[in-house]
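Notes follow the structure.
As you look at this complex, bear in mind that one protein chain is not there, while each of the others sits in place.
Let's turn to chain A:
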């Protein structure tokens, strides 16, 4: 081997496949032993406290969000059929869909569907279908009862107003499940537009409902039906749909009637076709337990008290089967009495089977005498009685009755006797019944006896019995409960000493014999007795004016009188004479010192424990205790801690059976096992103490409590027979019942339309009442108008639809409820109206009219009930205006604000203010004029000021409520229920102008010119001013005082002459002046010319002079230069 070889040598290549590789792989298998977190815990430690806190908070948030307030689950064991409503605008294919759905469920083709149709959809699911038309009344009612709404949408049209309206109705009344069904997709030609359209509509639908809301597509019609597989898909979704429990429905019973029968006596109808009817309605009870004799609201009709209620066998029962998956044909039952489908019809006491095609032959109209008889309104015997016969011509006519009376008076003697006897009998009956009655009321205390003994007041004893009763009356006042015993004891006072003792024996005997039927004792047939007594009380009247009081003619009635007017107190007088020792013996075990029940006795439980953990070693003494020889160890060793409680007597008793069992257990268990068991128990205790005490422990325990209650609710009356159960619980949801009403309006029957749902909404007690309902309300943003206070509004609240007059108000910061004339446009406000008391938190919706046909959105407002009251606190502002009559320094007399001194007195101390903002206070009334008062202000007010007082007055809300009786309207006017109209509507209809107050009209403002007074500066101020600011008073030249002179004629002549002379003189002077001026001018001219010449001459001279001077200078200069 040379080194060159070595260099060429290949490195080892491990095998990646083949048996060898696999063998190796299996030898050291790779195991993910540690997670990253485990391997490197530091990397996962808390780096930043803030970050950790944040993440913890987030997880806690998520956890808390999942939790809901635990509620008692009240869903019935066998729920009623779910209501599936098909909603949509007209001509969208609702009826076709309904037909297809029914066909899919029942394999039957039904052409004429009216009203609700109930089908069996599966093992545990029944469905009632209802098609909803586009009457807003109908939509509201359907929204209240539907568990699932199928919203039909025309793909071409998109979502129409009805769908949106239905969404809003649902929102106000509690949202049921909703599924969209997109129809008429075949109207689009190419696939791309269909897809686009689908996507667009689905997005819109999800916006409206929730993300992921389901929208179905029905692609096309084949032979007037949708594609079977599409319908089948839809059906499967419907039948597995989970129904959400809604608050209103969970707390109120309701029946969606699927059948109505008019059970009025036909004779009454014949006599008066408009007479009130007796009607029975059928349907499943839904919601919660419904009680007979309670009041229900029939939506669209009114409030009625149930006269009678019975449960019937279910016409559409759910098949009871365990394993099979699909229904067979027999089980696919359909029940639609309004459409005449569904074979068997049950009634209270009969079952009717539809025989199908055979129609009854047309009855022939009777003629002649039969017809005449049928037409007469009174029965024949009545007619006979009324008819009169006069035997002799002209003699008095005698009717049948009179004749009878005369005959009776003849044979009166015999009859009277009979009557007496009859009276006696009835009296006797009454007594016995009284006895029963008093017994039921008075039986109490430890003393109890059977009814039988009291009832046995025989005819022979009646006299003595009467006496007893009389004494009883006295007894009653003193000692109520001795009554029961005194009856039997014969009121023996001597015996009463031993009464207690005697009762003890009775008691003891009774415990093993029959017991008192307490239910009968409390509820009994008390009602029947009462009516009997009432019948007995006949009034004897003297001349029809005075009433003779039958003063205790019969003891029974006296007793009764006393019973009803006894002292009203809840105090129980115990037996006076009681033997303490005996009583003490009787109640020995009610104290902790007495004996305990086996299940709760501490000692007994300890013994049980001993069986398992009995043996232990006493470390101090070194003794070993073994469970088997409890007795010995107990006797031998008293200080053993666990055994201290045991008394030796008891342990001796245990000897018989238990040791055998114990030995067995002991034999089976090794020491190790026993230790393990002990440890386990300790661990459990520890866990209980410290574990599972997380944040949600409270929540969990709460939930557990609710579950327990739900279980109890379901199980408590389960074993009772149906009749009794109904009595205690009421008719539970899921039962098919027949409800009978009396005095229903005949229009309900006559104008019955199966397409309108008949909903019987049950109410709790207080909801029958009316009151002022305070609600939070918001005008719907799609509604065109704003709502005005005092305008009637139709509100759907609870089961009811009614018209009422709301007042809108705003809760101000100082909690004042200030009236608003109109609702705000985009804000919540409050409203108050007179309406049915409905629990707080119930939603409602309002429409202005159910009659008008409009393409616009019809729902005016939605809201929620806040508070109920019997008075209204809404206020509006009131300004009282007055004017000052006289103004002093800071006080003033104000008039015209009030009309009397009394009014002023009411407002004494009230704040007033002027327009300019000066504040003041009302002080005291003046004696005159009436209503004037003195007021003080913070400063002097002007006489021209206006003074006003701001006050708040309560608004009176009219107590007006009017149920929308849409069910009673005839077919053509069904959609045109017209209630109260607004004032505006009335004016419009009658062409009346809106009345205007003259005061409120605008007029041109005419303002008189104000003259300002000159500024007067006080003298003192003026004196102190510096000179430059001092106003300079310019002395006006004093005018000579002129006196008007009236001249004498002569003087006047003279004066006139003088005047003329003066005028002439003046004129002359003027002329002279003019001439003088001219002369002067001429002279001036002359002087000027002379002057000019002179100047010329002077100028010449100067010129010459200067010339000479110049020459001289020149000469001088030249001479000088020469030098």
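Here, contacts are C-beta pairs under 8 Å (C-beta built on N, C-alpha and C of every residue); 3 or more make two chains touch, one makes a residue touch a chain; residues count from 1.
Quick note on the criterion: contacts and distances are computed from a predicted model.
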item: Undepicted complex member, UniProt protein name, chosen from "RNA 3'-terminal phosphate cyclase domain-containing protein", "GPI transamidase component PIG-S", "Beta-adaptin-like protein" or "Methionine--tRNA ligase, cytoplasmic"; value: "RNA 3'-terminal phosphate cyclase domain-containing protein"
item: Hidden partner chain, touching residue among A:312, A:583 or A:786; value: A:583
item: Residue of A:259, A:291, A:780 or A:801 in touch with the missing chain, whole complex considered; value: A:291
item: Residue in contact with the excluded chain [from A:44, A:596 or A:1065]; value: A:596
item: Residue touching the undisplayed chain, where the options are A:210, A:518 or A:888; value: A:518
item: Contact footprint on chain A, counting only the chain that is left out; value: 72, 74, 251, 288-289, 291-295, 305, 440-446, 448, 480-481, 507, 511, 515-516, 518-519, 521-523, 526, 549, 551, 561, 563-572, 574-575, 578, 580, 583-598, 601, 603-604, 650, 653-654, 656, 709, 712-713, 716-717, 727-730, 764-771, 774, 837-841, 866-871
